[in-house]
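What follows is a single structure, written as structure tokens, with notes after it.
Note that one protein chain is taken out, while the other chains of the complex remain in position.
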Amino acid sequence: MTGPGQSHLSGSALGEHISEVVLIDQHMHGCWLTPGDRRRFENALNEANTEPLAAFDSGFDSQLGFALRAHCGPVLGLPEHVDPDGYWAHRSRFDEVELARRFLPAARVSNWLVDTGIGSDIAGVVELADLSGSAAHEVVRLEQVAEQAAQTSGDYAAAFEEILGHRAATAVGTKSILAYRGGFDGDLTEPSPGQVAAAAQRWREEGGVGLRDRILLRFGLHQALRLGMPMQLHVGLGDRDCDLHKTNPLYLLDFLRQSGDTPIVLLHCYPYEREAGYLAQAFNNVYVDCGLSVNHLGARAAAFLGRMLELAPFRKILYSSDGYGPAELHFLGARLWRNGIHRVLREFVDGGDWSGADAIRVVDLIARDNAARIYRV
Amino acid sequence: MTGPGQSHLSGSALGEHISEVVLIDQHMHGCWLTPGDRRRFENALNEANTEPLAAFDSGFDSQLGFALRAHCGPVLGLPEHVDPDGYWAHRSRFDEVELARRFLPAARVSNWLVDTGIGSDIAGVVELADLSGSAAHEVVRLEQVAEQAAQTSGDYAAAFEEILGHRAATAVGTKSILAYRGGFDGDLTEPSPGQVAAAAQRWREEGGVGLRDRILLRFGLHQALRLGMPMQLHVGLGDRDCDLHKTNPLYLLDFLRQSGDTPIVLLHCYPYEREAGYLAQAFNNVYVDCGLSVNHLGARAAAFLGRMLELAPFRKILYSSDGYGPAELHFLGARLWRNGIHRVLREFVDGGDWSGADAIRVVDLIARDNAARIYRV
Partner (left out) sequence: MTGPGQSHLSGSALGEHISEVVLIDQHMHGCWLTPGDRRRFENALNEANTEPLAAFDSGFDSQLGFALRAHCGPVLGLPEHVDPDGYWAHRSRFDEVELARRFLPAARVSNWLVDTGIGSDIAGVVELADLSGSAAHEVVRLEQVAEQAAQTSGDYAAAFEEILGHRAATAVGTKSILAYRGGFDGDLTEPSPGQVAAAAQRWREEGGVGLRDRILLRFGLHQALRLGMPMQLHVGLGDRDCDLHKTNPLYLLDFLRQSGDTPIVLLHCYPYEREAGYLAQAFNNVYVDCGLSVNHLGARAAAFLGRMLELAPFRKILYSSDGYGPAELHFLGARLWRNGIHRVLREFVDGGDWSGADAIRVVDLIARDNAARIYRV
């Protein structure tokens, strides 16, 4: 496919290969299915701010907003860099399902790995497969399993284990948002059964939602480790409710030292991508991911991808979009990753450090082979 | 004006625009007015070192020193890259007032926002306006207000509030150097009146200078928040008296969560510019600034400006020089910013991520429009 906006990559074997390679998007969420106004759309272009944008501001005036106008407009038949009003007006002619049917296939993704732990009125695993024409698989969010276990009346630990086992049977991995629930700094060893039971009782009495109890969070992590399937951890960049400095993945060192062979996937990573790359070199079971960051960095995505290609071994790096809400984001992640990795690797090849064949092989590893290996998709 | 050293920017609409745009320098100090020797000059080229430079070293052998020889020499009629001895010999033919009359206008700044909290024998607000032919406005340093309040005999809190209100009436913003007085790590909530009174009594008994009392520092910040005018915070890079790791702006998260609508401007930011950019995305009232860093990074200023253009929304980024002492620095900040932003944005445009019109609009936002909006100048 030579699709809209692909022209920057033509003219070289490496560029053509990057343009064509079919991705595994190893971490994302559903796209919208229901109509919304411009305010919903612009707020979805800002990850960190949990308040409505200020009156003087616009979600379009950011790297993500500029990238969206540059790369998503053409998918809808607009010229590149169309102005925000023009983009919004044209986008409004489509409903969200139609938009998904355009943007999802344009991403050239064969497998979507869907974190189903947040959102309503968004596409689920089955709908994503239908809208995109590709396979979709579930990633189970551990804090959601905890809430489900809290709603049962029996022993919390047994309920957690049963629910997790049941959901994992049809899933490909787990995910934790410990980063949002106190961060990585502090004890992450496995709590005792007595500690778990006491903590679960307290939490149930408080309502059993929005898990922040450290004992139960630690319990969930260690249950997931036992499954052996990849465990994704939110790292770095998130909304302002998280204490970003407590999401430095180096605080995970003690946990990683006891994590055995279960693949641990460090998601997003910004601004800790170099620390994450170090961990991927230090531990056989640690992986790094570029999702969310690539979208929010837009024209600077290549700089970020370059930093990701410092210490992390090439069999330990994964692609994702972390798309959520506007279907543009599921496409844009792929588009920016293709453009960015091309700029970075072309420079390596032009500088004589890598051969062209090296570069093409690493593209395949990051685009899909590493994910196919650990998720077995 | 096609002034000295402008040639690198000619030949494109973007370059021409960047070359011509008139700046608001939203954070700087006075330039020297009195004569000094070469040692004073070379020490002024090093920000961090509070001791005299070692005998084996030279302030010229740094990015700032090289940038000064490259870009300031031509303003005085010297060739680019003139050697240090030649630069110093030629500079010595002018007095500091004559130097200011050359370098300040060459910066093409319409408004100087002057932190008057440090320095003697340097130009004040009125002199800066006179020397440059542009407008100049005061930024009130909170720790100086505290010292003034300590010197009164009445109630400290009332005195602080009165002095601050009086000075703020003719000023455009406030500034805190909390970074130098213990750092951001720790409680930054508002202290009680009783705590303030007790702390003020202790501090007055100790002499009431060099405020380091945490309670009084916190009191000052919250008083300034109430004014609603922009509050500047020194962040990152400073001299060796500051514990640089305690100036990571992420330690401000709890303070920012309670800071309301008052614009908070994170100054300098290096090496935490990416963390600062995250905060500018997360909070409607947080801004980032490039001053001081751009001068000290010289040839690497473009790399820094690129990192600043990652998460920070474009309506939240501000220009400053942080010039202090040699009038060269007030000019050099502008020159390096123009060169650096041009390299960064040209790459965005050449890569197809931004349109040329996008780039020109963002130049205007950072150069002056954002500052004009929040400082109302």
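Labels for the chains are A and B, by order of writing; each one numbers its residues from 1.
Here is the rule we use: a contact is a pair of C-beta atoms (placed from the backbone, for glycine too) under 8 Å apart; a residue touches a chain by one contact, two chains touch by 3 or more.
Keep in mind that what you see is a predicted model, and the values were worked out from it rather than measured.
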Identified contact with the non-displayed chain, of B:62, B:111 or B:176: B:62
Contact with the hidden chain (one of B:36, B:271 or B:356): B:271
Contact set of chain A toward the excluded chain (per top definition): 248, 250-251, 253, 256-257, 274-275, 278, 281-285, 306-307, 309-311, 313-316, 347-348, 351-355, 357-358, 365, 373
Sites on chain B contacted by the missing partner chain, in the whole complex: 5, 8, 46-51, 53-54, 56-58, 61-63, 66-67, 70-71, 80-81, 237, 239-240, 243-245, 270-271, 296-300, 302-304, 339, 343
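To be clear about the criterion, only the chains that are shown with their structure count from here on.
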CA centroid of chain A to CA centroid of chain B, Å: 37
